[in-house]
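All remarks here apply to the structure that follows.
Omission of a single protein chain aside, the complex is shown with its protein chains in their original locations.
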Amino acid sequence: MKKWDRNQMAARMARDIPEGAYVNLGIGLPTLVADHIPAGREVILHSENGVLGIGPKPPKGEEDYDLINAGKEAVTLLAGGSFFHHADSFGMIRGQHLDFCVLGAFQVAINGDLANWHTGAADAIPAVGGAMDLAVGAKNVIVMMELLTKAGESKLVERCTYPLTGARCVNRVYTDLAVFDLRKDGVYVLDWVEGMPFEELQQLAVVPLKRAAEARTA
Amino acid sequence: MKKWDRNQMAARMARDIPEGAYVNLGIGLPTLVADHIPAGREVILHSENGVLGIGPKPPKGEEDYDLINAGKEAVTLLAGGSFFHHADSFGMIRGQHLDFCVLGAFQVAINGDLANWHTGAADAIPAVGGAMDLAVGAKNVIVMMELLTKAGESKLVERCTYPLTGARCVNRVYTDLAVFDLRKDGVYVLDWVEGMPFEELQQLAVVPLKRAAEARTA
Amino acid sequence: MIDKTIATAAAAVADVHDGATILLGGFGTAGLPTELTDALVARGARELTIVNNNAGNGDTGLAALIGAGCVKKIICSFPRQADAWHFEKRYRAGELELELVPQGTLAERIRAAGAGVGAFFTPTAYGTDLAKGKETRRIGERDYVLEMPIHADFALIKAHRADRWGNLTFRMTARNFGPIMATAARCTIAEVDEIVPLGQIDPESVVTPGIFVKRIVRVRHAPQSV
Partner (left out) sequence: MIDKTIATAAAAVADVHDGATILLGGFGTAGLPTELTDALVARGARELTIVNNNAGNGDTGLAALIGAGCVKKIICSFPRQADAWHFEKRYRAGELELELVPQGTLAERIRAAGAGVGAFFTPTAYGTDLAKGKETRRIGERDYVLEMPIHADFALIKAHRADRWGNLTFRMTARNFGPIMATAARCTIAEVDEIVPLGQIDPESVVTPGIFVKRIVRVRHAPQSV
């Protein structure tokens, strides 16, 4: 059994974004999704600092830091892109106009609760950014994360112990071991790494898993 | 004694608008104010349908009905003008960014209550437009009206009998007989037509009047 | 390839269903989506709720829709016009419900729907008959009325230029309700004077980003003056 690496996770997620979708990619791992959109498929990327139609990174030396994404990295604009101010940008988010947002997470609960903004440590400087807006706003709230912590504990949990970013908001979780669909009647596995028996995945994830009807068999 | 005509009323009002003021002029009599802004004084006219910097009427035959004011008359745009949508336009109004709005009225009460949208007649089709937004929004809510109804009753009243457009919102009233400043401690007359004794004005207006310290003497 | 172009106005409104709530752009003749409105009359869906600044006048456009008996309710700020006879006749006959909303509150309620705001307090109409029965609150030194968003199934608007992603620009005061209505409907349909290649609209000057627009239709008639 070989875990999916970061690019494989991003590619697996990108595969599920249909042509014409409006997508916000969070900082870090989710940003990689942009590089794996299948060729010829038009997907329109949004960044909450006020831009739609983000293109590839600019060549080195051609960065213009008036054109950045939410991670404050220099980006480019595709033909058809547009700029708008923060209230309009978050109106798009909160008003449920984005088809997908892809976020990292500390924990996701089986009811869709998301914890990704604060470890709850007493001395941590709290910082939230746009995470809570995205969590309530996008039509599909997607999480990308490694399934297990470094200590080997599942980040897919019965109930979040970290402070919540949003309640009952996550639809789907892409991990390095499997893809989980969070439904009203439980957590469905859509796909998992080759060579791993479903039972082993179940043991690692701890929370009760079901095989989706459309899932491949291991 | 000779009443001020409509142009004299408009000129009297226009005199009190300082350079650089942002002004919304209502339909009808208030629209005339635009023609009487003293030469060389820059005043920026707003119309609630989404334009700042309205210029004079277009020459006949050059009307473009994509460029209209709130009265749906063709207008022109000055250099420096701008267009914006209705939410932004009424944000300007409600957010107290306009220095003046000038409205017509059925009645104004001495506490500043304004009635200008509905006669209260049971069979009338009600219609409000932007009057209520302007009434609460402009820094100075100015009324221009004839002081008396056709039946000779004062439209400056102790208490409005017509349905209100806004409560305690009017600052000043320009009429064909006098200019009234509505203050917390009473109605002050700033100016009145030549040849009319103050006592006669008081009789016509009915509500108790005071002479403003800065008023000219008759 | 994304292409939101629809060949005809009729095709663009073909799925407007009975009972739909429709945001209809325009103030005066500026920004009225006349071809989409004509197509809506032809479509013949019934029991519609229409949101527009006015209530139609003359015999065309919204007035024709009312005349055809398609409209159950109008939400507007200014239904009274000398030639608003179709509205007036049905309103007086009790066949047409009217919800009268101050113009700025109408705009803000539409904007709230598009921006995911659940409700908001506005000072407009406080202390007037139009606030009767509504929740009020004193905040700071001003009194406010609580107002609810106006969500819609469809928005029919008129824009000037579009590209295949649905980005829009408008012409002067024809902008009026278009940009906010585009945000507040599940399906926004824009009729436009011109469809230009992607990238020809300056990204700094896009007024309505394509994310808010599902369908664009090029008008057949010439714009009134360009």
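Letters A, B and C name the chains as they come in the text, with residue numbers starting at 1 for each one.
By our rule, contacts are C-beta pairs under 8 Å (C-beta built on N, C-alpha and C of every residue); 3 or more make two chains touch, one makes a residue touch a chain.
As the structure is a computational prediction, the values presented were derived from the model and not from experiment.
Q: Using the contact definition given at the top, list the shown chains touched by the missing chain.
A: Checking the complete complex, the chain left out touches A, B, C.
Q: One chain is left out of this view; which of B:Gly26, B:Gly91, B:Gly112 or B:Gly129 touches it in the full complex?
A: B:Gly91
Q: If I consider the whole complex, including the chain that's not displayed, which of B:Asn7, B:Ser82, B:Thr119 or B:Gln203 touches that chain?
A: The one listed residue touching the chain not shown is B:Ser82.
Q: Extract the touching residues of chain C with respect to the undisplayed chain.
A: 108, 112, 115-123, 137, 139-140, 142, 144, 148, 169-172, 202-205, 207
Q: Residues of chain A in contact with the chain that isn't shown?
A: Output for chain A: 47-51, 64-68, 72, 77, 83-87, 89-91, 93-94, 118, 123-133, 136-137, 163-167.
Q: To test your reading of the contact rule: which positions on chain B touch the chain that is missing from view?
A: Within chain B, the residues touching the omitted chain are 19-20, 22, 42, 44, 46, 52-53, 77, 79-84, 87, 90-98, 136-137.
FYI, only the chains that are shown with their structure count from here on.
Q: Following contacts chain by chain, what is the lowest number of steps it takes to reach chain B starting at chain A?
A: The fewest steps needed to get from chain A to chain B is 2.
Q: Suppose chain centres are the mean of their C-alpha atoms. Which chain sits farthest from chain B?
A: Computed centres place A farthest from chain B.
Q: Taking each chain's centre as the mean of its C-alpha atoms, which one lies nearest the mean of all protein C-alpha atoms here?
A: Centre-most chain by C-alpha means: C.
Q: Centroid from C-alpha atoms only, then distance chain A to chain B, rounded to Å. What do you get?
A: Here chain A and chain B have centroids separated by 55 Å.
Q: Averaged over CA atoms, how far is the centre of chain A from the centre of chain C? Could you give it in whole Å?
A: 35
Q: Find the geometric centre of each of chain B and chain C from their Cα atoms only, then give the gap between the two centres in Å, rounded to an integer.
A: 29
Q: For chain B, give me the residues that contact two or more of the other chains.
A: Nothing qualifies.
Q: Mind pulling the residue numbers of chain C that touch at least two other chains?
A: As it turns out, chain C has residues touching two or more other chains at 111.
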